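In this view, the complex is presented without one of its protein chains, the others remaining in place.
Letters A and B name the chains as they come in the text, with residue numbers starting at 1 for each one.
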Amino acid sequence: MSNSTAYVSLTDMSKSFGGVKVLKDVSFDVRPGEVHALLGENGAGKSTLIKMMSGLYTPDAGTITVDGRELKFSTTRDAGAAGIATVYQELLLFPELSVAENVFLGNYPRTATGIIDWAEVRRRTRDLLDQLDTFDLDVDTKVLSLSVAQRQRVEIAKALSKNARILIMDEPTASLVESDVQRLMAVVRQLRERGVGIVYVSHRMPEIFALADRVTVLRDGAHVATRDIGEVDENQLVSMMVGRSIESLFPKAQASIGGTVLRVTKLNHGRHVRDISFALRRGEILGIAGLVGSGRTELALTLFGMTPATSGEIEMEGKAVRIGSPRQARDLGIAYVPEDRGLQGLVKAMAIRKNVSMATIERLSSGIFIKAGEEAQRALDAVKRLSIRCRNIGQPVGELSGGNQQKVVIAKWLETMPKVLILDEPTRGVDVGAKAEIHTIMGELVKQGVAIIMISSELPEVLGMSDRVLVISGGQITGEIDRADATPERVGAAMTAHRSGEAA
Amino acid sequence: MTTTVEATARSRTAPQRPGFFKRLFAEYGQEIVVLAAIVMLFAIVTMVNPRFISANNLTTIFSGNAYIAVAAIGMAMVIVTGNIDVSVGALIGVLATISGSLAVAGYPIWFAWLAPVVVGMAVNAIIGILVAYARIPSIVVTLGALSILRGGLISVTGGTWITDLPPDYLIAQKQIFGLPVPLVFMVVLTLLAAFWMRYTAFGRSLYAIGGNAEAALATGIPIARRTVAVFVIHGAFAGLATILFATQLQVIQSTVPPNLELTVITAAVIGGVSILGGSGTVIGSTLATILFATIGSALIFVNVSAYWLRAVIGLLILATVLADMLRRRGRGA
């Protein structure tokens, strides 16, 4: 598309954290008026690279050239001054402040007397939002009452307010529903028309093929390839990302599937769990696919008793049960490995031993006293069984790698001897090796008769691991597909399907 | 093209631009609630006892508590950044002693007025540095500062009162344009501070720091420097509050009202400053101070025993907090 020279070039960038090299001699450039997709698995170095571009990290080695001049970014202000703005994945807005203020914070228009010109702030914000076809957003609303998609447009407006030449978008569609994704893609195209260069970080192949002009793949902190989008197909990109073919990545263990252990009928909670019915059998892996915000995590939270169902029935092994709290869920044999490992899964400051025993601490006690010896023994066993790499079981969990942290969370829940194990994004932020190990663990569990519900954003994982795929969109089941029939196309279509009667 | 159609169809039910009052209420909800409470209280108590709005009583309500309102301005700023200061009561005591002693010792009056402001800023600069650069939580630092200042006050004064203050020094008893000086101080300082917090980039950055420190850093706001600065400004307001406190009587007592720091914090919080940081205004904190003063005075006028005064005030504070929590929950979900 555009063959003009690059506006920003990063050359041989390297970065280490605590002795671990997370980025090795990576080069990357962006031209005006192009969408350059940045691809890679979690931990491949994408976010480190864009954080160096936006001035949050300083590189250990390498040079940044902007418009022909070599620059050093030591703060985000430096990057901003060079015309680079970022829309972060975890949107960095101020919830208590208005939309207009968020757009111009730190960059206010002033009156002649030097005070903030609020009328101008509001007028220019209105302008920017109108340019983004966002006529439905009031500039005086507080950000806390906005949806994710609206917040994102505020972030984009903020970037535009600084006359950004380069816009970095970190997984901009990860938490959008389909209609908002379409709208965002329209905005991206419009920005490209205006000559803005866009770094587009995403996992979603359809978007990348629809938007990108060029694509760069990173793996394990190293540069794998940069290609024009016309030169590659999806399979090539995936194998570049993972460094091997998909078949070997998802070792589907053959387990004998037994009787029904969990049956859910017309389950409801709020707007995100609506009339959900399904059955789960022993030894089965039920994959749940759906976009972020589709209601998949909400379904898990309802089954786990965090947000108890407002109507509908749950049967465990044929008996009708009520699940009003995680405690009840646990006692019924339901375990949940949550999506946000750091916040919901682990107490990072605590030792591995104490994390492993956390859900079973009453069972490990006589009277009110914790049986320390047994606790330590169980933790040691868990470390061995799941091959958690650590110095000892007294090591704080926060010091472990992402994959080993995830194994600690799984270990905690295996201690409860669950009949139903719900895994929410079990391999997010986990390196490729640990990912395979977690998949192997899942295989062993189903052989022992555990029923697994696996929620994942990664379609290859869902397709590779599941016996059956349940697709959720808008809080409702939009597809139930057997392994044999589960193709990316069918699942993808169901993910974006909308059932009638929806008022989203 | 379909995108645009869909987008329009999906547009929220909210109108393009909500009405003026709706916006006013969205932004100053808590302040309006407090103001309404004050007005209602005045109306009701005046009906019961018309002497309630006598000039004399109004002076007591507004002027007698102006120093708390002034101190609450600085406190509100500190809390907006997500910090807290439990030492301000003791600081006011120390500053009052310094100021009074200078006045009695024959230093120029302006010097006796200036000193508490400067010393207040200096003391809080140290507190701010410990919070911002040594990374000690503000509650710990100010707890320590509370002990130091309280101990310092008693060991210096030995419990004796400062008397024989020069008449010119007693500015809180004077009038400007027929209005009591403390009232003028309170109103002018509140408006100035409110303006500063709303119309300067510096003022706005306090909300950013308290609301989302990580995002503030990404926006390029120097958090540590601003934190020190806000404590220094808070020290200046403590100094100004001291001037009003020290000059309202003919003597300066060696103690400040018990739990003065908690009164100041409560005023800020009831006025709408979130204890978690990131929101609230100084107009709210001043209104809340007036509300407490009005309640206190009203209870006397409707013949509630003075002994039950604090219990009733405590109950009202609790009710306000619970109401605010329910309001927030209704909105936040």
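The rule is simple: contacts are C-beta pairs under 8 Å (C-beta built on N, C-alpha and C of every residue); 3 or more make two chains touch, one makes a residue touch a chain.
As a convention for this text, contacts and distances are computed from a predicted model.
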{"item": "Missing subunit (named according to UniProt) among the choices \"Aspartyl/glutamyl-tRNA(Asn/Gln) amidotransferase subunit B\", \"Fumarate reductase/succinate dehydrogenase flavoprotein subunit\", \"Autoinducer 2 import system permease protein LsrD\" or \"ABC-type quaternary amine transporter\"", "value": "\"Autoinducer 2 import system permease protein LsrD\""}
{"item": "Neighbouring shown chains of the undisplayed chain, as defined at the top", "value": "A, B"}
{"item": "Residue in contact with the excluded chain [from B:Leu170, B:Val187 or B:Leu309]", "value": "B:Leu309"}
{"item": "Contact with the hidden chain (one of A:Ala81, A:Ile257, A:Met350 or A:Ala376)", "value": "A:Met350"}
{"item": "Residue among A:Gly230, A:Gly259, A:Gly394 or A:Gly433 that touches the chain left out of view", "value": "A:Gly394"}
{"item": "Given B:Leu35, B:Leu114, B:Ile154 or B:Ile300, the one touching the chain that is not displayed", "value": "B:Ile154"}
{"item": "Touching the absent chain when the full complex is considered, from A:Val273, A:Ala359 or A:Ile393", "value": "A:Ala359"}
{"item": "Touch criterion as defined above, residue of A:Gly62, A:Gly195, A:Gly312 or A:Pro326 at the omitted chain", "value": "A:Pro326"}
{"item": "Touching residues on chain A - with respect to the absent chain", "value": "306, 325-327, 329-330, 336, 338, 342-351, 354, 358-359, 361-362, 365, 368-370, 372, 394, 396, 398-399, 412"}
{"item": "On chain B, residues whose C-beta touches the chain left out of the figure", "value": "84, 86, 130, 134-137, 139-141, 143-152, 154-155, 158, 258-259, 262, 265-266, 269, 275-276, 305, 307-315, 317-318, 321-322, 325-326, 329"}
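To be clear about the criterion, only the chains that are shown with their structure count from here on.
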{"item": "Of all residues in chain A, those that touch chain B in their complex", "value": "56, 75-77, 80, 88, 92-98, 101, 105-106, 108, 115-116, 118, 133, 135-136, 138, 140-142, 144-145, 179, 182-183, 186, 504"}
{"item": "Chain B - residues contacting chain A, complex", "value": "2-4, 6-8, 10-12, 14, 16-18, 23, 26-27, 195, 198-201, 204-205, 207-208, 211-212, 214-221, 274, 278-279, 331-332"}
